[in-house]
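Pasting in a structure now, in structure tokens, and then I'll have a few things to ask.
In this view, the complex is presented without one of its protein chains, the others remaining in place.
Here is chain A:
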């Protein structure tokens, strides 16, 4: 079925658009295969609102005059559109039939399942060509750039046809002394074939963060020699490594009943296991739904607000993610030991914790490029199932399947780190907000599909544009830079006291009056800081002034000598 067949009514005139904190507008509404377009033609400089249909999470229609004559004068309907970026719009459409048509078109077109029908495959801006480089880095490139890996680690292409692990990229980094055969065995012993691979090698002491899925020990306490050897090779002679298991000890025990399990001490004698409970899947999705619901009602009393905020548990998830990441960093940086992180599937919380740990540890991942590379390696290539996780956001009435806002949780945690270290990250909140939007609905192909394999099959790289490449274009990148950036080589340990963590108002209160005020304030704050940097910033003026000073001092010395002569 052609996409256009879903569109029964393409154009409606005289539609009224209501947005929060803007006066109502009248104009023309137009539905295309991928967009909802509203244009206000009142004056010459017409104003347009273009919304990707994929961005629409839920649509509610209320039709007045339902029992009257369908074409009677004055019959009209209202459509409420709730977007995945948390914006809520209202459209008043004259004519009941048009209203129902538009609503059903939106419903059908906003929930397309086929990847190749999605907008990134049709997005062809004039300033981009499809032949350009796609993505920022690859496993091989990362290996090549990281000299400290060369000695003990190698790139394995055992997964080049995605048969060993369907959710891994074609190339992964593993200990040099472990051959591909062992990897295949280890993969069979891990859920989804996600055998332990290198995620990060610390620049200060060469210790590594590995990630995997749970071992399939099952009820009979099966073991796998190759898996044990693989982990032994990771610590290579050093006494100890840590396994951070992202489930409670009890959950890990229970997992054995369904074929999963944990690394038992007797077979992995050099590894110490620490359990940290992390919520996943549905629970986190429901947190998001509750939080957004709490944020969208401004009439709450202080008590009710705090109670709803607590009840959503969202900040508790932020809290656990940051503390576990802190724990991983503590193992690597302070105790000088390598770490293996996993939960069950190793595609969600595992990635969250390992990438946060890198942000805390590694100055390179705090630049714009570094951060995007981190996301590319640790989320996109590492096989976070974006398509499943981000199918719906906080408003959808659809029955939840695999949805889970783990990536949003990551962005929130990064925001918390940024708040505590406003000088340490090269990027600003704006980049995080942009990513939060792009991950749910995008013109670009970056967040499509669930794994490298699927992306290959769908021809994503050949037929779509890359978001990260476009974010790094100098004119674009500029708007995401943090004017206060001062790089530091040190680990940035975030405080994880509940008092130190806050609601990410920039995201969750984005479309409220609050955000309106704060946005204005923030803009002015930044402009002042920027201006200040230009005037007094250490980059220019200070240097100029101190050079002046130096030169003047030498002048002075010279003059002194002259007078003596």
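The criterion applied here is as follows: a residue touches a chain if its C-beta (ideal position, glycine included) is under 8 Å from a C-beta of that chain, and two chains touch if they have at least 3 such contacts; residues count from 1.
Here is the rule we go by: contacts and distances are computed from a predicted model.
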item	value
Protein name (UniProt record) of the chain left out of view, among "Kv channel-interacting protein 4", "Myotubularin-related protein 6-like", "Importin subunit alpha" or "Interleukin-6 receptor subunit beta"	"Myotubularin-related protein 6-like"
Candidates A:127, A:399 or A:497 - the one touching the absent chain	A:497
Chain not shown: contacting residue from A:78, A:138, A:251 or A:316	A:316
Identified contact with the non-displayed chain, of A:3, A:249, A:400 or A:472	A:249
Among A:26, A:188 or A:277, the residue in touch with the chain that has been omitted	A:277
Contacts of chain A with the absent chain, listed as residue ranges	239-240, 249, 264-265, 269-270, 272-277, 295, 298, 300-307, 309-310, 313, 315-316, 318-320, 323-327, 329-331, 333-335, 337, 419-424, 484, 486-488, 490-503, 505, 509, 512-514, 517, 521, 524-525, 528-529, 532-533, 535-549, 551-553, 555-556, 559, 563
